[in-house]
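As structure tokens, the structure follows; a few thoughts come after it.
The other protein chains are all here in position, but one chain of the complex has been omitted.
This part shows subunit A:
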Amino acid sequence: MTKVGLQALLSHWLRNPMQLFTLIVGLSLATALWSGVQAVNAEARASYDAAAQTLGEGRFAQITSDDGAIPQADYIRLRRAGWLISPVVEGRLDGVRLIGLDPLTSPSGLATMGADDGNLTIDALAGGVLFATQDTFERLGAYDITRVVTPDAAPGVIITDVGTAQRLLGLENTLSRLLVSPTQPIVQTPLAEVAPHLTLRAPQDGSDVGRLTDSFHLNLTAFGLLAFAVGIFIVHGAIGLAFEQRRPVIRTLRALGFPLRRLIALIAVELLVLSLIAGAIGVGLGYLVAAALLPDVAATISGLYGESVSGTLQLRPEWWLSGLMIAVGGTCMAAAASLFQLARMPLLASARPRAWAMQAGKGRMYQAGLAVGLLVLAGLLGIFGSGLAAGFGMLAALLIGAALALPVVLDRVLAFGASRAKSVTAEWFWADTRQQLPGLSLALMALLLAMAANVGVSTMVSSFRLTFTGFLDQRLASEFYVYADDADQAAELQTYLTPRVGKVLPIQSANQDVRGLPSEIYGPTAHSTYRENWLFLQSADDAWARIEAGEGAAINEQLARRAEIAIGDDITLAGEAFPVLGIYGDYGNPIGQIIVTETTFKRLFPDIRPNRFGLRMDAADVPVLTEALRKDFSLADAQMVNQAGIKAFSLSVFDRTFTVTGALNVLTLAVAGFAILMSLLTLATMRLPQLAPVWAQGLTRARLGRIEIIRAVLLALLTAGLALPLGLALAWTLLAVVNVEAFGWRLPMFLFPLDYARLAVFAVGAAVLAALWPARKLARTRPSDLLKVFSNER
């Protein structure tokens, strides 16, 4: 009997291959979207972990010096005073980051030298062996040193022994920093007695690179969740419809005496198999999506944060498993409700047309209540919440609340339309659209979320870009920048350049912790360039004049927010207190920054001399000067930067940041469009009993088809109308709540009506495309099929 039941159930798909297709494609797309995002996320995170391990950043306390170089003798003195520390030498070789570690003393958990298999030999220590990925080695020039390809190494980083690194980098007897082991002996001479010029920094938290990259991942995760929500809506719709479509089969089987339990079990197994197949297809598609996106993610991260992410994708079990889970789990959730209904429905009632769709409408009051509750929660979180979690909680409450509210709002709008209808046809149109709403609402919710995300993210991206362009104009005010090899060359360069250009602006900086946060202190020469181009977000009266007179300092927004420094507060620089007179925007910089005048800087840090210069000059003379410097000082191209080049580079970095999110938006929209198509296709067959009387009363099939399209356009437009405010709320949350919590700066929000209009056109286009086929099918329905409606129930 089981076999016969199974045959009957499966034969439904044979007779309606289109329904099987939509079910599988819907499930696959939802899975693909989710697993694609997860794959990108997992890959990027794995790369970070490798990078974080290599650097030991964040997890270990460190001993550093103000000028970035620690004599090796200090290291030995500290070890002999009982300090369990490990040396790190760091630098760039052919543009690749080279890190030298001492494998004997480095704290456990730090990057491996690829020696788990025991192949580390005397060569690794004394003769020199470089460990890196193949990609990284390809960027390195020719050196007569053994290379060991280590797939697990952090991308863009070469690990080697500390001695080898010193030799390659020309840093003999010098160390970059010292990692402090978490376990120290009970007897130890204080640092201040052994090496008073060195600073012990606590393990980083809050302000480190890891936190910044986390915020980028939060963005990706937010999109992952959005993809999940859209995916669940679609899975739910697809499964619900699959049940609805097969009610007659189920009714017949049950009427013939097929046991309910066995029927439910059969359906459950069948759905499980289908969801596994669809899930597998989805994971495959997700892999393709991720592979296509990953180079951009890699570029974004290395551009923004200086961390490298490998540009290739590895199959990681966590994401393909999570993809399958979403397909199977989503199916189970959706099927559980339907199976529950099936178990409880009277035997013959289960064939009632549109029972499932009407069922969905019944809970509308609950849904409205829940929606209002969630929207109120979002508002409360926005006003009273703090922290990233609150920001994302607000996003979630806003999105889900709005999605749940959609059918209710649309219903009210359609009711209003019906009350204004003048003709019979129009009245029927409104009423019929309203009646169709329950069956379409899941697809429309998906469309709403997709569009809102699109509006929100494009607003954020464009606002970011506008602000950033302005910021670059302010920051890169000089036409040309020159970097010297060392202090001596810097002095020569300054003498050489002064008569040749409009103004030489030396750039000098020192590193110091300000209120416990790592910061850079700059001492620019007083010049109108700064006064004209640096705009304060907040400032005291006459700020620039007072800063130029040495009366105070200006700080960046990150430092102000993280250390909670307000205008007028004092900060301590090299033991001297300065009032903060201005706070300026400093986008894309992970650490604190302080500006004092050149005179003050020289007094505070007498040993530090400028090695970079900004040159104010006629932009047309830049090529000539470049050539002259190349000849007279043998400066490499990398040491001379033309402002236009930096700007273009910086902008491209920021544009790439959002290529990923843009691509995800398009995908989400496409999936939402597909959901509409699916719903319409299914409704089309189910609605024949409602359309047949209208047709019988004289409305032609062609006109019915056109009305279908108009209906789709109307619903899409109404959804777009609701998506706009939702998207703007989303953008506001991202810019003013999430961004501040994650990055430390708030961005002004700009509106881009043209973009929104274009998006509305796309959404309507997607809806029309989705409606086209069902409409065409309707227009071509054989009159005999319509007539059948009157001869028997279906």
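The rule is simple: contacts are C-beta pairs under 8 Å (C-beta built on N, C-alpha and C of every residue); 3 or more make two chains touch, one makes a residue touch a chain; residues count from 1.
One rule holds for everything that comes next: contacts and distances are computed from a predicted model.
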item: Omitted chain (choose from "Hydroxyneurosporene synthase (CrtC)", "Glycine cleavage system H protein", "ABC transporter" or "Pyridine nucleotide-disulfide oxidoreductase") - UniProt protein name; value: "Hydroxyneurosporene synthase (CrtC)"
item: Touching residue (missing chain; options A:106, A:176 or A:441); value: A:106
item: From A:162, A:198 or A:285, residue that would touch the chain that is not displayed; value: A:162
item: Touching residues on subunit A - with respect to the absent chain; value: 72-73, 76, 79-82, 84, 102-106, 108-113, 115-116, 118-122, 124-127, 161-164, 166, 172-173, 183-188
